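Only a single protein chain was left out; the remaining protein chains are all shown in position.
The first chain written gets the first letter, and so on, giving A and B; residue counts start at 1 in each chain.
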Amino acid sequence: MSIQYYIILCLTLFSIGVVGVLTRRNAIIVFMCIELMLNAVNLLLVAFSKMYHGAALQSAANTTVGIDAQIFVFFIMVVAAAEVSVGLAIIVMMYRNTHSVDINFLNRLKN
Amino acid sequence: MSTVDILFYLLSAFAIVSATMVLISKNSIHSVLWLILVFFAISGHYILLNAQFLAIVNIIVYAGAIMVLFLFVIMLMNIKKDAEPQKQLLVKLTGVIAGGSLLTLLIAVVKQTIQIQGKQVLLKEGSIGLIHPLGKALFSDYVIPFEISSVLFLSAMVGAVIIGKK
Partner (left out) sequence: MKIIIGFIVLWPLVGFLLNGLGRNIWSKKTIATQATGYIFASFVFSLIAFWNVQEQGAMTMHYFDFIKTSTVKIPFDFRVDALSSLFLLVITGVGTLIHLYSSAYMHEETAPHYARYFAYLNLFIFSMLLLVLGDNYVIMFIGWEGVGLCSYLLIGYWFTNTTYNNAAKKAFIMNRIGDLGFLLAIFWLIVKLGTVSYGEVLNAESLAKLSSTDITAITLLLFVGAMGKSAQIPLYTWLPDAMAGPTPVSALIHAATMVTAGIYMITRTNIFYTHSEIAQTVVAIIGISTALLAATIAIKQNDIKKVLAYSTVSQLGYMFLGLGVGAYSGAVFHVITHAFFKALLFLAAGSVIHAMHHEQDIRKMGGLKSKLPITHLTFLIGCIAIAGVPPFSGFFSKDEILAAAYAKNPIYWFLGLIGAAMTAFYMFRLYATTFLGQFRGTEAQASHLHESPVSMTIPLMILAVLSAVGGAMGVPEILGGHHWLGHHLSSIIGAEQALHLSHTTEWILMGTSVAIALVALLIAIGKYSKQADGEPQTALGKFLYNKWLVDELYEKAIIQPLNRFAGFLKEVVEKNVIDGVVNGTGKLVQYGARQTRLMQSGQVGYYILFMVLSIVLLFLIWFNDLAITRFFHNLIQ
């Protein structure tokens, strides 16, 4: 399978995430879209990992080239889990204060 | 067309459709469920790439833990079905156009990039995605980041509790 297909797939997923962030006002949905973008990147990392691994296998039988990327994906998941826990806590707090999850209420940057 | 190819296209279509549905669902619960489907599709891709460990972790961490957390929060807030205020049509359109042009542009660039022309991804084969080599790498070369990530988790937990308590 050509790497280009994977790239295009991941770009599509990523762009859908971007469009979601841009068009939705619900903070939870926006957050979910960010998760979607993270996953798109994860998939692409694994695809590249396998691309380089496949190329390395041509010369050496038991090479571990490309394993770094998968470890990296693992760590991304770790960080994402931590991020989600904190992010959801923030959303809950925001909801408690404003009784809404509308990100338009988050306009403190103006001042 | 081999089975792998068919599986790839099927999973890809499934992922894209589900991701789109995340966007256009009015109900937040539905969005969460569609997103879980996207994660399953991505896990399917991982399996196709013979990255079994990541596939499992993806399902456990994302589809299992994270999305359930999302569900909990939504239910906790008891958000009504149509309560979400909609953005103006113009803003939505702008967002779609911006995202679309980003996609087109990136694809255009990728299509022209010489370095990846004709490169193949190794499907089904290759052992690096299996638990054994990954575990070996994780506990030998990457043991310090691994341990530090536990500290990260701890601090995230403390942070979440403190924020939630306010």
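Quick note on the criterion: a contact is a pair of C-beta atoms (placed from the backbone, for glycine too) under 8 Å apart; a residue touches a chain by one contact, two chains touch by 3 or more.
Given the structure is predicted, the values throughout are model-derived calculations rather than measurements.
Under the touch definition stated at the start, the shown chains contacted by the missing one in the entire complex are A, B. Checked against the full complex, the candidates B:A13, B:V68 or B:V109 give a single residue touching the omitted chain, namely B:V109.
Only one of A:M1, A:L22 or A:V73 touches the absent chain when the whole complex is considered: A:L22.
For chain A, the residues touching the chain absent from view are 18, 21-22, 25, 103-104, 106-111.
Although one chain is hidden here, its contacts on chain B can still be listed: residues 87, 91, 94-95, 98-99, 101-102, 105-109, 111-112.
Here is the rule we go by: only the chains that are shown with their structure count from here on.
Partner chain A is touched in their complex by these residues of chain B: 4-5, 8, 12, 15-16, 19-20, 22-23, 28, 31-32, 35, 38-39, 42, 45-46, 49-51, 53-54, 57-58, 61-62, 65-66, 69-70, 73-74, 76-77, 79, 84-87, 91-92, 94-96, 98-100, 102-103, 106-107, 110-111, 116, 118-123, 125-129, 133-134, 137-138, 142, 145, 149, 152-153, 155-157, 159-161, 163-164, 166.
Within the complex, the chain A residues that touch chain B are 1-9, 11-13, 15-20, 22-26, 28-29, 31-33, 35-36, 39, 42-43, 46-47, 49-51, 53-55, 57, 62, 64-68, 70-71, 73-75, 77-86, 88-93, 95, 101-102, 104.
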